[in-house]
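All protein chains of the complex are present and in place, except for one that has been dropped.
Presenting chain A:
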Amino acid sequence: MTTLSKKSKLIYATAFVLRLAIFSFPSVTNTLAQRVELSTPVTSFKRLTEGVFLYSSNVPPYDGGVFHQSPLLLCLFSFVMTLPSFTIPLLFSTVDLLIAYALSTITQLKQQRDKSIKKLQVERDITPILPSTVAALYLFNPLTILSCVSRSTLLFTNLSIVLALLSALKGKSKPAMFWIALASYLSFYPTMLLPALLLNVYSVGSFAGWISVLFGFSRFFSGSWDFLNSTYGTIIFVTDLTPNVGMFWYFFIEIFDQFRSFFMVVFQFHTFIFTAPICIKLRNQPIFAITVLCGVMAIFKSYPSASDASLYLALVPIHDELFKLDCRYGFLISNLFLYASGLAPIFWHLWIYAGSGNANFFYAITLVYNLGQILLLTDIVYAFLRRQFDVENPNAIGKPVLHK
């Protein structure tokens, strides 16, 4: 436990105040909670409120097909919503700060590890990125601020993932398994991060144990096994086709019914299959593996949102040594992100409100956004691998590599 420097205290305080300031405009938060880029059927705060209300009125919350979030969130929020109404902004802002703190700790741990690893000649004199800078990049990322203010519950999943990574780096297996179990329980996809974590701390048994505890608690809390179908069923079988920034909805609207299950299997399998090559190749760098897998998750998930992007965009700066040398498409990627962020609301408006566009407009800009993300992923993977190669073979720096 390190005391924080003045600079990081200032960063945290500013970010906290900024979020609370935005929360104090209820019209802004309500508009953002409805934005399709920020809230999905499985993370929407409005649906959570609906579920809590149904639960507190003794109506089974999973019957209606509107509430798709896990019973643990139902439990926590049915308590939190009895508190005065400003608890929720405090809660979400605090979770953001916790994520930022965890990220800065991860950066410190990584830099401590990297002290003992071979480096390139040019890197010896460059100071690595400050942990507080990583925290600041997370906290002041517009996507993060928007996703916090829109009260997307994916924030808790992000917290769990980051804490799992932190615990794994520190070598504590039980908390790590607890956090990854919680992350997988809250949204289904962090399961693919498990093999990367297992490379560090090997205890599959405790993961299974925690998962069963969580399931047992959910069964007890919601009274039946309905929640499985509503939460994981929706994520896996993509039953709710609300538009989002992902690839699934458009595709699943237009395919014929007889091919639906085939394509569902293909899409989900495609998402999970990335675990294998990444964990094999990057078995010695768990942080980088998790970064890439978080990126894959954010792109190929069934209901992605800007909150997923904010997580891996926060993990990317940790590997700052990649950016100094080998990133080829930096300008293009930043432009794609800006372009997509600007045009997505416009095309949404044109499609839904003005009626002069159609779904293709919005889906096209979604594809541009995902293209940007994919380019970012491939670029950092290339940079990483190139740097690995350059470290091993210093005489190859700057020269293209030919394979016989």
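Simple rule for what comes next: a contact is a pair of C-beta atoms (placed from the backbone, for glycine too) under 8 Å apart; a residue touches a chain by one contact, two chains touch by 3 or more; residues count from 1.
Assume contacts and distances are computed from a predicted model.
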Chain excluded from display, named as in UniProt, from "GPI-anchor transamidase", "Chromatin structure-remodeling complex protein BSH isoform X2", "Mammaglobin-B-like" or "NADH-ubiquinone oxidoreductase chain 2": "GPI-anchor transamidase"
Contact residue for the chain not shown (choose from A:T14, A:T82 or A:T242): A:T82
Omitted-chain contact residue, chosen from A:A15, A:V42, A:L97 or A:I235: A:L97
Per the touch definition above, residue among A:F178, A:F347 or A:F384 touching the missing chain: A:F178
Touching residues on chain A - with respect to the absent chain: 1, 3-4, 9, 12, 55-59, 72, 75-80, 82-84, 86-87, 90, 94, 97-98, 101-102, 105, 163, 166-167, 172, 175, 178-179, 217, 221
